[in-house]
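Note that this complex is displayed minus one protein chain, with the remaining chains in position.
The first chain written gets the first letter, and so on, giving A, B and C; residue counts start at 1 in each chain.
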Amino acid sequence: MTETAYAQLLDLGAGLVLVCAFVVVWRRGLVAIVRALAVQGFALAAVAVVLGVHQHALEPVVVAALVVAVKGVAVPRVLLRVVRSGGEARESDPLINIPTSLVGAAVLTLVAYATTRGVVAVSPSPATRAIPIGLAVVLIGFFVLASRRKAITQVVGFLLIDNGIALVAFLATAGLPLVVELGAALDLLLAVLVLQVLAARMRTKFGGLDLDQLQELRD
Amino acid sequence: MSRAVVGFLQVVVLVAGAPILAGLVRKVRARLEGRAGPPIAQPWRDLRKLLGKERIVPEHTSWVFAVAPLVVMCSVGLVAAIVPFASTRTPFGSAGDLFAVVYLLLLGTVFLALGGLDPGTAFGGMGASREMTLAALAEPTVLLAVFALSVPAGSSNLSAIVAATLAHPARVATLQSVLALAAFAVVTLAECGRLPVDNPSTHLELTMIHEAMVLEYAGPDLALVELASAMRLAVFAGLLANLFFPWGIATTTSPLEVVLGMAALAGKVACLGVALAVFEVFVAKLRLFRVPELLAASFVLAFLAVTASFFLT
Amino acid sequence: MTEPASASEPGDGSRPAPGEFLGGSLQIRHVDAGSCNGCELEVGSAFGPVYDAERFGVRLVASPRHADALLVSGPVTKNMAVPLAKTLEATPSPKLVIALGDCARDCGVFRGAYGIEGAVGDVVAVDADIPGCPPDPTEILRALRRLTGR
Partner (left out) sequence: MSFVGACIFTACVAGVLACAAGLALPARWSAPVVGALSTVMAAAGLAGGVAVLATGHVWAGRFPSVLPLAGVELSLDPLGAIFVVATAAVAIAASVYGVGYAAPSRAARALVPLFVLSLLLVPAAASVTTFVALWEVMALTSLLLVAAEHRHRPEARDAAVWYGVMTHAGLVVILLGLVLFAGHAGGESFTALRAAAGEMSPLVRSTVFVLTFVGFASKAGAVPLHVWLPRAHPEAPSHVSALMSGAMVKLGVYGIVRVGFDLLGGGPRWWGLVVLAVGMVSALFGILHALVSSDLKRLLAYSTTENVGLILIGVGAAGVSAAGGSRTLAAVAMAAALLHVINHALFKGLLFLGAGSVVSATGTRDLDRLGGLVRSMPVTGATFAVGALAIMALPPFNGFVSEWLLLQSLVHSVSSTSATLAVTMPVAVAVVALTGGLAAATFVKAFGTGFLALPRSPAAADAREVPPSMQAAMIALAGGCVALGVAPTVLGGALDRAVGVLAAVRDGSPLRHDGVTLSLSGIRGSLSPLMVASGLVVGAVVLLGALRAVGARGPRRRAENWGCGRSVQTARMEYTATSFAEPLQRVFDDVLRPDHDVDVSHRAESRYYVEAVAYRTAVRDAFETHAYAPVLRAVRWWGRAARRLQNGSVHRYLAYAFVALIVVLVVAR
């Protein structure tokens, strides 16, 4: 793999991760949002594979397989089941309307770009140059957490943050140690399962997944 | 062959080919819907017949109504002469860059909207209002996509962009180029009034955008408007094809190369037409007030393309 | 995928087609002048996937300004007489009027009813008619193909 091809592929993979985050912000249908998350998992794995091939190392490729299994397949499948098991399958009335959210996410991306320049400047390489994308995905994840009403989108926002952190970790250190990655993946799966139980409880209690109704629990 | 001849040929080929492209899209859609569909050359039959019909001018209208089809046609025709479709050596190579192309196309949109407002009918005003709404929101995306494309070439001149891509083919697969392509494709749908923004085959006035503006045009005037909108689609398809996949375009004005360039263009545009038809079969029209979300998304793509070209390279 | 209905039987050339100017392209504005909607169903079917009138260059359009022919169905009610005449006036010539269905030809079962102005021919000049109550889509297609000559 030539150096330019490596850089381009890395950029494309990282870019796809970012675009998936924007798709999450853009779409209203929960199914579409979860699918975007699945694609993001695959893109993340692709980044790991590119890194692995470039470094002639096996470990990133193993991590990629793990990422595909957990973030690309298992977690989205669980989420899809929650979405399909009833309730409104649309984020119909987000706290911030969609065009404004999109512009806000773009601004967050700029913030990420501008603030990580120092980090990139320490050791400029194709991999470190894509680090801002990881941070942007983290910020967008937070943004989704703060601006969406449905429990599913909350989970998705949380997963976006996780994916962003994973991307930064791949790019900055050429991959987390396998054990750490394994632990994180299992953690994640567990968290999603817990959330699924929570969502089921919410639905039996309130008949929906609208988080605004949790305000009733206050007193 | 001189540059002027190349430009003239480009216009002739676009005028002749644009209705065929429209016919192709219709045919492919019909086949996918399980119909036989009209022949591919049907739009030309329609145009020929319209040219022989009576000219009707609604009462109360002014020169604006009469001039609008001419302006729409001339602006898109001029774009056809400027843009390097068959050869990078077009007669107006230095006359206009991508910004000029964008504003020339906006000139057509504006006149069509004025032509829709002139008769004073409710639907004409509605169509004009919607068309200008979408045009205003699509403008930032178009110009940012232009910006993203002009960064690697260091110039917004079309020939320079095409030449830069030819010289560095790998650039097509960079992140910024892919994002710009996606943004430009979405904007093409909006600017040409295709699904999911506008349904070109609707008969329901309340859902119309483009069609509502031209409800009052008849005969030869209608022929011009229809031809111009077909050419608009062809121009956008040609731009997409040559800005992102310029291979096959002539870099000289030798007749053989130019003819090959034409053939390559026709092939690429036909592929895009088929892709458009397939896409249209699978999507539904968006509600008018959901369209800004789509345009905001394409704007963000274009914006990411621009920033990526500065932060990632 | 449904097999399209037979595409044989070209336009019959026994008498000079009134639609010679069409050249294989016919745009139709459909006017419901008081129909029971039976004819409308058949028109919808004629343009649907099974009969697919579009393959003969026929298209329904949204404005009489774009049309070459008015396809008028139903007996003309008193309220629709003026709009029908206005629609014809709005159509650029050369233009055709096609009376669709028995009601449009001679008021059919509604003959003599109190709200009826008359058949289509009593209000505007008719160039072609399609009998039937409602007419079969193949009949509609045949009539249209006779006009376009395709």
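As a convention for this text, a residue touches a chain if its C-beta (ideal position, glycine included) is under 8 Å from a C-beta of that chain, and two chains touch if they have at least 3 such contacts.
Predicted model, so just to flag it, every value in this text is computed and none were measured.
**Q** Counting the whole assembly, list the visible chains that the omitted chain makes contact with.
**A** Output: missing chain touches A, B, C.
**Q** Using the touch definition from the top, which of B:V83, B:L117 or B:A237 touches the missing chain?
**A** B:L117
**Q** If I consider the whole complex, including the chain that's not displayed, which of B:A18, B:A160, B:V225 or B:L276 touches that chain?
**A** Within the whole complex, the residue contacting the unshown chain is B:A160.
**Q** Among B:S87, B:S150 or B:N199, single out the residue that touches the unshown chain.
**A** Hidden-chain contact among the options goes to B:S150.
**Q** In the complete complex, which positions of chain A touch the hidden chain?
**A** Interface residues of chain A facing the absent chain: 97, 99-100, 110, 113-114, 117.
**Q** Over the whole complex, note the residues of chain B touching the chain we left out.
**A** With respect to the unshown chain, the touching residues of chain B are 51-52, 54-64, 70-71, 73-75, 77-78, 81-82, 92, 94-97, 99-100, 103-104, 106-107, 109-110, 113-114, 117-122, 124-126, 128-130, 132-133, 135-140, 142-144, 147, 150-151, 154-157, 160, 215-216, 219-220, 223-224, 288-289, 292, 299, 303, 306-307, 310-311, 313.
**Q** Could I get the residues of chain C that touch the absent chain, sorted low to high?
**A** Residues of chain C in contact with the hidden chain: 63-65, 80, 82-84, 86-87, 89-90, 92.
By our rule, only the chains that are shown with their structure count from here on.
**Q** What chains, if any, are shared contacts of chain B and chain C?
**A** Joint contacts: the list comes back empty.
**Q** Based only on mean CA positions, could you tell me how far chain A sits from chain B in angstrom?
**A** 36
**Q** Chain A touches which residues of chain B in the complex?
**A** Those residues of chain B that touch chain A are 170, 173-175, 178-179, 292-293, 296-297, 299-301, 303-304, 307-308, 311-313.
**Q** Write out the stretch or stretches of chain C touching chain B in their complex.
**A** 1-2, 4, 7, 21-25, 27, 49, 52, 54-57, 59-63, 65-66, 68, 90, 92-94
**Q** Where on chain B does chain C make contact in their complex?
**A** Within the complex, chain B contacts chain C at residues 30, 33-39, 42, 45-46, 48-49, 52-56, 202-205, 208, 211, 215-219, 222.
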